[in-house]
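Our next item is chain A:
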Amino acid sequence: MSELILETKNLTKEFKGFTAVDQVNLQVERGHIHALLGPNGAGKTTCFNLLTKFLEPTRGTIVFNGVDITREKSAEIARRGVIRSFQISAVFPHLTVLENVRIGLQRFTGTSFHFWKGLTGLKQLDARVLALLELVDLRDAAHLKAGDLPYGRKRALEIATTMAMEPTLMLLDEPTQGMGHEDVDRITELIKRVAEGRTVLMVEHNMKVVSRIADRITVLARGAVLAEGDYATVSKHPAVLEAYMGSEAAELQGAH
Partner candidate 1 sequence: QVSGDVVKIGFITDMSSVYADIDGAGGVEAIKMAIADMKSMAAGKKIEFIFADHQNKADVAASKAREWIDTQGLDLLIGGTNSGANLAMATVAAEKKRPFISIGAGSSALTNDKCTPYTVHYAYDTVALANGTGAAVTKGGGKSWFFLQADYAFGQALQADTAKVVAASGGKVVGTVKHPLNASDFSSFLLQAQGSGAQILGLANAGGDTINAIKAANEFGVTKTMKLAGLLMFINDIHSLGLKTTEGMYLTDSWYWNQSPEARAWSRRFFEKMKRMPSSLQAADYSAVTHYLNAVNALKTDDADKVLAKMKDTPINDFYTKGKIRKEDGRGVHDMFLLQVKSQKESVEPWDYFKVVTRIPGEEAFTKLADSKCPLVKH
Partner candidate 2 sequence: MNNKNPLLGYGALFLAIACLPALGVYPIFVMKVLCFALFACAFNLLIGFTGLLSFGHAAFLGTAAYATGHALKVWGLPTPLGLLFGALAAGGVGLVFGLLAIRRVGIYFSMITLALSQMLYFVFLQAPFTGGEDGLQSVPRGSFLGLDLSSDLTLYYVVLAIFIGAFWLIYRTVHSPFGQVLTSIRENEARATSLGYDTDKFKLLAFVLSATLAGLAGATKTLVLGFATLTDALWTTSGAVILMTLVGGMGTLVGPMVGALIIIALENKIGDLGKALADLTGVAWFNGLGESVSLVTGLIFIVCVLAFRRGVVGEAHALWLRLRKP
């Protein structure tokens, strides 16, 4: 089973009697781009929050790379190489674009607790940061305040920061949400490119993106797994059509 990089067993989250995630057994294969779909409120973001321990699971276990990480803290999980992005854009608004990405890279220098040191040590990272920014076409904006970027560009920055961490497993929550058409295409390509050699688990409502890059899809509805498989299988699954895609099979055909 070493092909599985991430596996959840009966993962459950209850909020005061309301079950947001219900006995989810998720299996993410190494090297896959795995998409998590489902109607609004299906529990996708909650799932992400559980995987990264931003929420404490009510029940169930999370196994990453064969290690049980259910009891670990968020930061520890991140240091294992599980890096997430957020549904509502999460940048450091008063830092520059460059600093935003550098914060991530800085962790690897091991100087993060050094309050007596200057910033010269960090400047060495700038070249790598700029290269990363180039990828998301933010190089020219490197010295702007992140908070001043348009919404779509903030999302791009967030992805750049996530990528900078060289994650083993990348969790992307609606990476293309709020982006224009061109951006969506670019980000889709980008995800596909960076996914080489690592694993991506993403939540995405944009079927175009999903159909283009997802190797495997899990559909959640009301907290529980509704269907699983590749795009072709899932998109024909009657329950999925009912609960998520809408009842018109014709619409799905149109998406291809």
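By our rule, contacts are C-beta pairs under 8 Å (C-beta built on N, C-alpha and C of every residue); 3 or more make two chains touch, one makes a residue touch a chain; residues count from 1.
Criterion applied: all candidates are chains of the complex that A comes from, given by their letters.
Model, not experiment: these values are computed from the prediction.
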Inset, instruction - Have a look at 1 or 2 and point out the one touching chain A within this complex. - result: 2
Legend entry - Residues of chain A defined as touching candidate 2 within the complex: 52, 54, 73-76, 78-79, 83-86, 90-95, 99, 102-104, 106-107, 109, 111-119, 121-122, 161, 165
